[in-house]
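Some chains have been omitted; the remaining ones sit where they do in the full complex.
Should a chain be cited, it is by its letter among A and B, assigned in written order, with residues numbered from 1 in that chain.
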Amino acid sequence: MPTRSLEELAEYVGGRICGDPNVVIKSASTLGRAREGDISFLVNRKYQKQLRTTKASAVIVGKETADSSVPLLIAEDPYYAFMQIMVLLHGHRKHKKVGISQRASISDSAKVGADCHIHDFAVIADDARIGDGCVIYSGVYIGHGVQIGNDSIIYPNTTIYDGCRLGNRVIINANTTIGEDGFGYATYEGVHHKIPQIGGVIIEDDVEVGACCGIERGTLGDTVIGQGSKLGDLVTIGHGTKIGQYCLLVAQVGIAGSTTLGHHCVVGGQVGIVGHINIGHNVTIAAQAGVVNNIEDGQIVLGAPAIEANQGRRAYSMIQYLPEMRQSIRSLQNQIDQITTSPEEPDSEDLSEHNHEP
Amino acid sequence: MPTRSLEELAEYVGGRICGDPNVVIKSASTLGRAREGDISFLVNRKYQKQLRTTKASAVIVGKETADSSVPLLIAEDPYYAFMQIMVLLHGHRKHKKVGISQRASISDSAKVGADCHIHDFAVIADDARIGDGCVIYSGVYIGHGVQIGNDSIIYPNTTIYDGCRLGNRVIINANTTIGEDGFGYATYEGVHHKIPQIGGVIIEDDVEVGACCGIERGTLGDTVIGQGSKLGDLVTIGHGTKIGQYCLLVAQVGIAGSTTLGHHCVVGGQVGIVGHINIGHNVTIAAQAGVVNNIEDGQIVLGAPAIEANQGRRAYSMIQYLPEMRQSIRSLQNQIDQITTSPEEPDSEDLSEHNHEP
């Protein structure tokens, strides 16, 4: 593994150094686990204290601090600098150059580009077209007429149904399903009749999809995952839904059909979004929210039902006070009853409509 | 692809036409995306406006409207008519007739019916029995003694554990697991001891199961998915739970063990249902609800904890007013304190236990 001086790394990411520029960096690690030769990073303030105790040889930070026992690499965007250094020191996963396995099943009518690596027991069905430089792992099923661009990676046991189209540099993690039929049935006299799902799925360039996801094909139009969007594990996207560019969908998100998300949306874990609504651009939806209405550009929402975040944070955190509030309301009523019966009208018979003990 | 006149389609679905009966229909599309030769449909009022702008050659609707620029096919149940026309024009997925692949692994003791298509790298273990006309895709694992009826389709990489029984015309989508052991452990002195799960899974006729689902086998009795029920993606059903006939379980539903659902229940996305309870017939459970108690026939519930829907819609939508309500309660207390100390008892010193500014 190549080593770098802290100075070289600072130059590479356009940062500056506070401390010895000659320390040698071999690897990256967390503040808590780092040893000599490791570079670490500090983004989350929770870990600030560890700057004093870390055994790292250097730490990437956003701004100078006297609170450190080790050399600092100060970068404008420390997390981005950390990413750059991770790629420089470690690189992305290397894929074994297996070529086209004799134990893969590739249709004569399928076209596979140059420099592809198709592992044992992968299946590429009729009329599929795979671009150059793709890696198709074992157990992957590429259905009839599927198109995949260049430099895409499909991890083991992923299933891509007929006619789906994936772009360039797409990564699909293991055991994910793309293009299964949308959940579409017409119920007539109590029986659910399956509606043919003739739309497809389009996964644009630079998308990564997590493990065990399900992305339904559209009923009529296509389901679309926009360029550069990233989906976590166990995410499911309904038929005909369109995710804009550069969205982040964290694990276990579920979005029903025919909904549209704009670009640069961030959707927290376990969020549910109903069908047939519009989510604007740059929208942030907190984990576990339940979204049932359109959301305008730039909004931040939370809760189920989802409401504006500042209001929502206060509102949902007050649920714990409900017993106390209900008690207060009863107490107030009692106090009022006392006021209206005894002090103001000392001589009156019981004229009040409320029950009270005098 | 065959074309039909609008008149033919109207006759086929038992509807009537408002406009030119001779327009030629080749395909189906959404109101927004349709082009000449497409038929579209209007069910959701949200899209009503598009009747004026659609490029479709005809639209299926539930009732006549003057608001359309195109011929209308008026059907009693327009969504059902749309389904019928989709099947007529497009049909369901055609499966390549691959026969029994030499690259599949089929036990000598397994029985495979007539006109089955078993793809490369599918596995059919000892004593399994597959009916006629089934399609078993690549990477599917059919365990020991599994029974599957006629005309069922198992999509790639699905795993069916030993002894499960599937009926006729069952569809299991990709990467789904059926019959894994139920989550059953006896904890003794802090150690979780696995309980053998000797029940099975029964999937009745005409069930469709989505992608990446997990349907546990029962501990003692069977887990049952009733006839004609449809499960979305990433649904999980606990050990020994029984889903009645013609239920719809939307994506990411989770039902714990030993629970019973009646027939014709609709369970929204991400709903959670605890174990050992009874859900009646024709029950509707809104998305993300958390069900912890029995539900009677015909009820509609929502929320977590789930309550009756009309009450629930009002109640859960009021969470946003909690800060305001809490503030009001404080204000009321202050007002009462003022009443009880100043006007009625103008001469008194501060006898109240509450703080207040006179």
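A few remarks follow.
Operating definition for what follows: a residue touches a chain if its C-beta (ideal position, glycine included) is under 8 Å from a C-beta of that chain, and two chains touch if they have at least 3 such contacts.
All of these numbers come straight from a predicted model, not from anything done at the bench.
What's in place is 2 chains of the same protein, and the file's complete complex has 3 copies in all.
Quick note on the criterion: only the chains that are shown with their structure count from here on.
Inter-chain spacing, taken between the CA centroids of chain A and chain B, is 23 Å.
Listing the residues of chain A that touch chain B in their complex gives 105, 121, 123, 125-126, 139, 141, 144, 157-159, 161-162, 175-177, 180-181, 183, 185-188, 190-196, 198, 212-214, 216, 220-221, 234, 236, 238, 240, 252, 254, 256, 270, 272, 274, 276, 290, 303-305, 307, 311-312, 314-316, 318-319, 321-322, 325, 328-329, 332, 335-336, 339, 343-344.
Chain B meets chain A in the complex at residues 27-30, 33, 44, 46, 77, 79-80, 82-83, 86-87, 90-93, 96, 103, 119-121, 137-139, 155-157, 173-175, 208, 210-212, 228, 230, 232-234, 246, 248, 250-252, 264, 269-270, 287-288, 304, 316-317, 319-323, 325-326, 329, 332-333, 336, 339-340, 344.
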